[in-house]
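One protein chain is absent from this view; the other protein chains keep their places.
Naming follows writing order (A and B), and every chain is counted from residue 1.
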Amino acid sequence: MMIKKPTLKSTLIGFLYLAPMLLILLVFNIFPILDSFAMSFFTKYNFYTNQIGQIGLGNFKTLFSDPNFWLALKNTLIFVIGVVPISICLSLGIALLLNHIRFLAGFFKTVYFLPFVTSTVAISLVWQWIYNDQYGLLNLFLRHLGIGPINWLNDPKWAMPALIIMTIWKGLGFNIILFLAGLSNIDQRYERVAQIDGANKWQTFRYIIFPLLSPMTFLVTVMSIISGFKVFDEVFVLFGGSPGPGQATLTLVFYLYQKFYTEWQYGLAAASGVVLFFLILIVTVINYLYSRKHIYYV
Amino acid sequence: MDKQKISRLLEYLILIFGGILMLIPFLWMLDTALKSGSEAMTIPPVIIPKKLQWMNFVLAWHAAPFLRYFINSVIVTVITTCGQLLTTILAAYAFAKLEFYGKKIVFMICLTTMMVPGEMLIIPNFITLSKFHMINTYYALIIPWLASFFAVFTLRQTFMSIPDEIYYSAKIDGAGDWYFLWHMLVPLAKPTIIALAALEIINSWNSFMWPLIVTNSDKMRTLPVGLSNFTTDAGTQFQLLMAASTIIIIPMLLVYIFLQKYIIAGVSRSGLKG
């Protein structure tokens, strides 16, 4: 039937098709979202008995007076600022090169994307080994350049850079693929017309390609920021289950994990989850507002 | 040599240099996995081991219950992926081709769940599952991942791109809705479905934080959690750690090599629709 308007029967059928997904989503996504918000206001809560002792802003007060929380927030922001710009520039550059060549382009794509499909745990272990202060490959290489051994993973000064370098390496391929998709969507005729109009390569990129690519650049930026906010696995493995030397890599999600899994402070953990949610919400909203105003869509 | 050729050469040099940087960790992993214990711990490091220590893989495999982890990972990955595909196909069909009351509002509600970080859901989900006594069981590892609205959203786009006239033709030719879904839409959406399956396999296989939290015995641990646990036992035996890492990475490498075309197309598409 070419049904243009729903009927009771078609509604029943529609919901039958949706039921399996909806059930899981309700129990494990929609309900938990509401529950997290609720829980963040329960100051004395025993989840086994489901007894709520008190409701209030206590969790948020404790959270905001916890120096570790502010440290986690600061570290997370440093991490995002360290990763995102470099990752965007590198992946955009490589995508432009890959878009330009033909021979072996597929092979390079495969190589650059490889880290994305590998287990974060396994590859973090490999990087732990690369960063090893005595036997690690990186220090061996630096020694040849005359740079003294750096205690990457045990020196609070170097722990964050180590985490950033590895994260950039792992996420590069994903961003490259997105940029390539954006580039392949740009009609090549623009480039040719620009060349006819007398633009050189840099000018073509600066005035034609880059503006046309801006929606994708923006998307990649937002996705990178959001995934940066959520970093956990890498920290956990790279620093052997600790938040780094002197808590140098204590991130927001790691803080949540600590409060929840090692300290059993559900309310506090839930409250930090709510903070994470609002951080991501802010990024998403800025994205939305900014892209409505400034992004030129083809 | 003219200017164009030089710049072309430069482009390739940059790409090759970058490619080597991307590959070094993998090569270093393999290299270490094939060294003897003392070779791994020499200063300066040995690059080419005297004798390839293939035994390291066997030693690592037996040093921890990796067989058990491996089986768990396979079970969880296979069931999660198949189950998620099933719920996704059904839901995507309803959203793409059926008309019913409440479609828009349900869709919008589901869409907002995509914005919520999964990390926020860990605590309530842990509590829910412990109430059902499901912690440290396959149920806990599988059930929460049986639905993904991202997958539904993606597949819905593909289903909608298939013209309605095909649906009407099938109707006129005598095919019912159910037949149409499985014999027309699903085969036609094969590239998207394979991409979704591949991405879910990779996700599920590599997933760490959730299995870490909901398992507490070797019997239930998956490979990433098992490997992370193994680091404490292995201590400084990096050749064994690297061998174990290799074992975890290789299955996804195979998935990637065989389904690369679909995976890259899938990731590209997820960017374009955004």
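Quick note on the criterion: a contact is a pair of C-beta atoms (placed from the backbone, for glycine too) under 8 Å apart; a residue touches a chain by one contact, two chains touch by 3 or more.
Methods note: contacts and distances are computed from a predicted model.
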Original post:
If you look up the hidden chain in UniProt, what protein name do you find among "ATP synthase subunit b", "Ferredoxin--NADP reductase", "Cytochrome d ubiquinol oxidase subunit II" or "Sugar ABC transporterATPase"?
Top reply: "Sugar ABC transporterATPase"
Original post:
Which residue among B:R8, B:R68 or B:K171 touches the omitted chain?
Top reply: B:K171
Subject >> chain B residues that touch the omitted chain in the full complex >> reply: 163, 165-166, 168-175, 179, 184, 187-188
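The rule is simple: only the chains that are shown with their structure count from here on.
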Original post:
What is the distance, in whole Å, between the centres of chain A and chain B, each centre taken as the mean of its C-alpha atoms?
Top reply: 16
Original post:
Tell me, which parts of chain A touch chain B in their complex?
Top reply: 1-6, 8, 10-15, 17-18, 20-25, 27-33, 35-36, 39, 47, 94, 97-98, 100-101, 104, 108-115, 117-123, 125-127, 129-130, 132, 134-135, 137, 140, 143, 169, 172-174, 177-178, 180-182, 184-185, 216, 219-220, 223, 226, 229-230, 232-233, 236-237, 240-241, 253, 256-257, 260-261, 266, 269-270, 273-274, 276-277, 280-281, 284
Original post:
Mind pulling up the chain B residues that touch chain A in the complex?
Top reply: 8, 11-12, 14-15, 18-19, 21-26, 28-29, 32, 40-45, 86-88, 90-91, 93-95, 98-103, 106, 109-110, 113, 115-128, 130, 143-144, 146-147, 149, 152, 164, 168, 171, 177, 202, 205-206, 208-209, 212-213, 223-225, 227-228, 231-232, 238, 241-242, 244-246, 248-249, 252-253, 255-257, 260, 263-264, 267-269, 271-272, 274
